[in-house]
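Could you have a look at this structure, given as structure tokens, before my questions?
Here the complex is missing one protein chain, while the rest keep their positions.
Chain nomenclature is as follows: A, B, C and D, assigned in order of appearance, with residue numbering initiated at 1 for each chain independently.
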Amino acid sequence: MTADVALLLPVIIPALGAIIIFLLSAFFPSRAFALFITVAAVILGAVFTHGWNNSYTLFSGMLHIDSFAQISALFCFAISGIAAIAAPSYFKRMNLDFGEEYYALLLAATAGMVIMVAANDLMVLFINLELVSITTYIMCGMNRNSQKSTESALKYFVTGAASAAFMLFGIALVFGSTGSTDLTVIAAQIHSGNSGFSTPLFPLALLLIAIGFFFKLGLFPFHAWLPDVYEGAPTPTTGFMAAAIRTVVGIVLIRLIVDLFEPGMPSLTAIVWWISVISMTIGNLGAIRQNNVKRMLGYSSIAHAGYLLIGFVALSSTRLLGAEAILYYLISYSLMSLGIFIFVGQVEQKGESDLQFDSYRGLGLRQPFVGLLASILLLSLTGIPPFAGFWGKFSLFSAALHDGYTGLAVIGALNSVLSAYYYFRLMVNMYMKTPDARETNSSYVRAPLVTTGMAICSVLMIWLGIGPVSIGNFLPSVNSLWVSIGNGVSVLLH
Amino acid sequence: MQMNVPMLSILTFLPLGTFVLLLLTPQGSSKLHRNLSLCVSLFVFLISCVILKDFIPTSIPQFAERFPLIDKWGISYSVSVDGISIFLVMLVTFLTPIVVLCSYKYITKNTREYYGLILLLEFGMIGTLVAADAMLFYVFWEIMLVPMFFIIGMWGGERRVYATIKFVLFTLVGSLLLLIGLIYTAWKASKGGHISFAISDMHNVVLSTKEQLWLFGAFSLAFAIKVPMFPLHTWLPDAHTEAPTGGSVILAGVLLKMGVYGFLRFVFPILPTASHLFAPVMIILSIIGIIYGALVAFVQTDIKKLVAYSSVSHLGYVMLGLFVFSLQGFQGGMYQMINHGLSTGALFLIVGMLYERRHTRLMSEFGGLAKTVPLLAIVFMVSMLSSVGLPGLNGFIGEFLILLATFAASPLYAAFAASGVILGAVYLFHLYQKVMFGPITKQENEKLPDLSFREAIIMIPILLLMVIMGLFPNPILKRTEPSMQKIIQQVNLSTMQTRDFSAALQQDQGSINHDR
Amino acid sequence: MESSAYIGLAITIFFIGVFGMLVRKSAFLFLMSIELMLNSANLAWVTFAKVHGNLDGHVYAFFIMALAAAEACVGLAIIVLFYRKRRSVILDNAKEMSK
Amino acid sequence: MDRQSIEQLLWVIPFAPLIGALAIGLLCALSPKRGSFPSRTVVGFLACLGPLASFMVAGGVFLALGKSPETTPVHQTLFSWIQCGAFSINFAFEADRLTAVMLMFVTFVGTIIHFYSIGYMGHDKGYARFFSYLNLFLSAMLILVLGSNLVLMFLGWEGVGLCSYLLIAFWFDDEAKAIAGKKAFIVNRIGDFGFVLGIFLIYTTLLKNGPSSLEFSFLATHAYLLAPVATIASLLLFTGAMGKSAQIPLYVWLPDAMAGPTPVSALIHAATMVTAGVFMVARMHFLFDLSPLSGQLVAGVGIATALVAALIGFGQNDIKKVLAYSTVSQLGYMFVAVGAGAYSAGIFHVFTHAFFKACLFLGAGSVIHALHEEQDIRKMGGLLKKLPITGTTFLIAWLAICGIPPFAGFFSKDEILWSVFNTWGAYGKILWVLGLFGAGCTAFYMSRLVFITFFGKNRSSTAFEKIHESPPIMTIPLIILALGSVLVGFFGIPEALGGSNVFASWLTPVFGEHTSATHSNFIEYVVMALSVSVAFIGITIAYIKYVRKPFIASEPRGIAAFAEAAFHVDALYRIVLINPLFSFTRNILFRVVDVAIIDGAVNGIAKLSSVSGGLVRRLQTGTVRTYLYYFGAGAALLMLIVYIGKW
Partner (left out) sequence: MTVLFFSLFAGIAVIASLCMLTRRTALGAAISLVVCFLAFAGLYAMLSAPFVAVMQVVVYAGAIMMLIIFVIMTVDTEEEILQKERGTMIGGILATIIMIVGICVYELALHTAYLKPQDASLNGTIANIGSLLFTRHVLNFEMLSLLLLVALVGALVLTKQQKKKTEAR
């Protein structure tokens, strides 16, 4: 049991951290201390994932702790950490109280995410997904001064609750078909072919679950909430959502596809193909016409979800290339989107956030270092080598091509061109346009912590992209990164 | 045969290191920026000279270095030079100091960024040329895009944003399809399930004709956009017109060649059948490009646009030379690439000098300048003659070999292509007459400073090279020949044609006799 | 009693919930529709628990109640927040952001 | 000098002027204050040094070839120029007897004109630049002549074209002159287009039968292999010659080329460069021999040019323009000769023409100089008294061009007419008649020129008393050239007149025996007499028209006006070719194809994306219930798909 507790430390620490901050905020409110606890919890949690090297099964199979979970959990911590250090500047500018609760919520969500990546049980997944979701509903609405923030919370809550209900019903039906919610058991049942697998209700049940995940990823036709919510939410929250939720849902989906969807519902591949194509196209086309940067990034993350699905098309329990690609893509995408969101938010001033492209005029030259970091992130988002964003797309395309989905890869490639337009447009504004006189009030606010966060993301973009050698434990060489991704994913093979 | 020093890596990464170094310097000290970048680029040029000195004229890749980067995807950091790339590398390292030097006066804002980006661009260009791994090639290929985007966009003219976005999007359409094509090929080249991006492995890949045709579409789109071939050229005039002088010089001098280089490195060896099948189309497009570029150049009123369209015409020759698949054509194409880099580079420099003096590029604003700036007039004249292909200067060798090879393949094609020789003279002499000759009609033109010492230093090496390359092409031809032979072998393997056109023709003759 | 009858009922109620979610404008009605859907799921859980003789279903039904409580709590908070801003609980009034 | 040392020194011939050109150019460019240093003396000295050296070595070549019993050419390979697979071109010089003739007169006339220019250009600001160009020209011309292969010849060919351009546009601040230079280069390029294709055709044809080369020696021995393509190849080469030697339809540049300084007109556009076409045809005689058809075409074009130019010459009033058209006309004769296979006759005419035409041009230059840049003959008159040396030499050259024995022109022109008469039967006879008529025309318009300029009353704006003879540096060359005009004809006294035709026999090793002389001497006498009498008729008419009746400058009417406007050929070209092409380019290619279609498509795609982006935005209504609809509809759709897809 003590061994179990030691293994659970990466969950317990953030959860405890959250509770501590909750308690402290009631009595000794201090943002700096909350931030300190958050960062400490995140780092400690990350350190303790070291114990996840080998495979363990906890809670009668509900948690599968393995290297796949380890690598995923590490990134959950990384994202939470960066999201945390980006927040103070925002809260200060927005003149908000309740800064401490933000950190607590962040840690609670982190705990939920860490369990999710190790979960091997549908209900464990669902409950923790709800934990993360409800946390983010709150985080979306935290900027109470802002009409948009409230609206964003409302929209997210409405659509999110609906999707949760769908998913829950799907899980119930799966339980009905197989008598279990344990993925391993379900998979075994499906493969043995003697159970509810053959029932016609089963694929529909799976579809309901899939819809829940598609919703969280923001895929067409369940994407509509995303631009609004991303635009309205406080920017650090948006970054956290874009990075964390997407990563976790994607990672969980890998497990689900391998254990559940691929054997139980082969027709999903065709559906996913179409959803992927439409999502990227809609996301990119929508982003082209945006003048609001945050909203543009929202649309672009729909497109990125579309790219992500390329990997799912090329994924099955026998070919894990897609899984490796997805994992890498998620890691890179989450970091760069987080980085860019916290950058984008630094132009916001008190009141309604209206982050027009014009607000960034001349910023790259006034703030050269920040400009450089932002450019790296934008280039990475576009998929320009040598940054990790490129290698993410590369590996997705590569997986798709390996499995013969050439058309999908080509569509993905052409979509990347569309995306280049709006990402480069931001750089155009940053470097090539002189600011209007009237735009003086929306200038970039320097914040060392935000810059640090961006710098971490940018350096990781480079290092995870082409880092030739490992530096310490946390900056792996690109080769060893792929090796560990490969090892992680190989766990999923049965 | 070579030393243990990783020459190519030093050559490649020195500019990158300087880029980083420059970013650390304070913004205001433009003197430091330009002197530092000048010194480094000169030093890089020196290194490349050492490499050239030790280069052995065989088709074997030399100065090879290899370091596995991502085993999972069969990607390695693997560089080498052979006859195809060596002179393009030289062109890069030669032009970069010139570009740095020519920007001394023109670039006054954000010098740190400017020189840094120029060096970053050099890094990208050298890397593209020395990469022996397809993915590494692709990485560098895209890296080139970024500094160019900024150079055009930040220091360009009125419509710079439009031009630079157009440039980026145009290039990306091609290059992303190229990426798909490369990955596809790499999977086909995989051994035992392990994907491999080593170009040498790709050269051995076996593809069906259908696959080849599709891949040819993907590859050649990317490369043809960069070249640019006829219907895909419209980004070029815009980019050139808006780019600052240094940007134009690099764009015309080197970047365009990357497209041709891609054809040589990837399309021909990997897709021989498709290359042959598509050859008529490509040849006709090249010829249209030659004639069309020249004609449209003539009607331009903006000098820079004129020179830009002349690039379309010149690169048409290069592509024409390649697609007749004979040694002379390849060699001529190769040579023409270097020529174009020098002559068009020089023309852009001159346009830049004129612009610095008068802040306009409209032809009608000039006239009679030969009187006020005689030295500039001489320099202009020589560059123009080189561009026109006057025998004795470098342009002739390339054009002659290309046309000869084309004639051997098809006299009709050659006749059409050779008409570009006339048209080239038409638009360039027209330009020269409008700008340099005639009475001085504008008062501003009466007191223009002649070539300064710095400008002379920029131009003299180029002019010398034009003459030397025109009279002694053999040192270059000799070094490129084995590599070209190898490509010819690879590309002609599928159709059972032999490498030298002489032999090819003999074989034709033989078969005719045989039929009889 | 056939368990399929229970399942049929669960599905019926679920779709009534979906229907309500789609046609009603009030945020409260939306919340209640969601509760209805969660309940139908609960019914399914309990039915299946019975079918499979697996008590997990009951446990999960209990969990879902807790979850529904949490969701309702946060949802209501958001509705109240929205009401303070807009003096309305009609969902259609939340259209600050569009396009 | 012995043959070996001459072979070693061959390179000096073209390179001595080149070095001169570079030296002057560098001195000029590097001098801190332009114009003051280097002094005119230094420049003049440097400028004449190169041609002189060339002339001396050329003399050595000539002697070596004359002395040696073997007739193999003198050859010097400098280095391998282009080496690409099987294709190989050496930078090599080669001189056979044909070359030697060319070398002699090119360097001789060249040197003389350099001296003359010292005087003529003495006060020009571009003094040094002028000599630099002139030296460069000589160098290119000598490479053209000496090159041992077609490609090297092409180098010289284009080189002279360039120098011609530079020198025509020498006074570039006059826009018309600049345009004239450009025109010359471009028209020449049109010819070069054919030339290059001809080279390719020859090379690739030979390639089909084994190793190929473009060396003249190789071509001469393998000419038989070219038989299948001889007509096309020779006509392509002839296209080049048409450009360079100003034949119909590419002659239009030469009259405009008179915009250059007069020594340039003399050297380049009369004596040397324009005859390069003839030289090239003679050089490639083995090819032209293979195709009678192309020979006939060449001769036909030649005679047409001769006549048209002569007719235009009737109406010209610019002293240099008259001479220019006469040059075009004489070049036509040369092509008649080489077309008819009488290469030595053609080259002989090139040779004699170089002297008398250079003399005429320099004389004209002297006149222009004396009258302060006045070129209109209607504003001259009676100059013989004031300019005795110029006038006398001019008259000698006039007689030579009219073909009056025993001046040089008589022998060469007669030989041409005689050989035409002897070739091709009826076609030859027609050509002969036309040629005879042309000779009459020549006599007429040249006499018109001479009479109006040198006789009658003075009509110039310059005070008659102030007109002075040119300095000795200009007159001595005139005298030398006039002497040449008298004497050089004696190299080619036909056998019918008891001569041995030294010139023809000198060239025999190159062209082989001319075997067409089957007629009796009597017919030859008749032919000769006819041509001489035609010349006299022409002179007489001119005398009656312009000396007996005092000349009154009047507006030309009718045919005269037509001739004065050079038959409106330039306008025709402009309307039919140039304007349509460029308006097509501007309005269709650039504005429609480039801007509207291609760029339109590009921008259209961008627009399309943008519009679709707008549609996507329309989907985003902003109300969350719409999103729920999407959600529900999407879910329902997917469920239906799964439901239908499965069962």
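Everything below uses one rule, namely that a contact is a pair of C-beta atoms (placed from the backbone, for glycine too) under 8 Å apart; a residue touches a chain by one contact, two chains touch by 3 or more.
Just so we're clear, the structure is a prediction, and the values are computed from it rather than from any experiment.
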item: Interface residues of subunit A (partner: the chain not displayed); value: 15, 18-19, 22, 29-31, 58-60, 62-63, 95, 97-99, 101, 104-105, 108, 111-112, 115, 123-124, 127-128, 130-131, 134-135, 137-138, 141-142, 144-145, 153, 176-177, 196, 198-201, 204
item: Where the missing chain touches subunit C, by residue; value: 1-9, 11-20, 22-26, 28-29, 31-33, 35-36, 39, 42-43, 46-47, 49-56, 58-59, 61-63, 65-74, 76-81, 83, 88-90
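Here is the rule we use: only the chains that are shown with their structure count from here on.
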item: Interchain centroid distance [CA atoms averaged], subunit A/subunit B, Å; value: 42
item: Averaged-CA centre spacing for the pair subunit D and subunit B, given as whole angstrom; value: 36
item: Where subunit C touches two or more other chains at once, by residue number; value: 21, 91, 94-98
item: Shared interface positions of subunit A, touching two or more other chains; value: 154-155, 158, 162, 166, 227-228, 421
item: List of subunit C residues in touch with subunit A within their complex; value: 7, 10, 14, 17, 21, 27, 30-31, 34, 37-38, 40-41, 44-45, 47-48, 51-52, 54, 56-57, 60, 63-64, 67, 70-71, 74-75, 77-79, 81-82, 85, 91, 94-98
item: Complex contacts: residues of subunit B adjacent to subunit D; value: 166, 169-170, 231, 233-235, 292, 295-296, 298-300, 327-328, 331-332, 368, 370-371, 374-375, 378, 385, 390-392, 396-397, 400-401, 403-404, 407-408, 411, 414-415, 418-419, 421-422, 425-426, 429-430, 432-433, 436-440, 471-474, 477-478, 481, 499-503, 505-506, 508-509
item: Subunit C-touching residues of subunit D, taken from the complex the two chains share; value: 617-618, 620-625, 628-629, 632
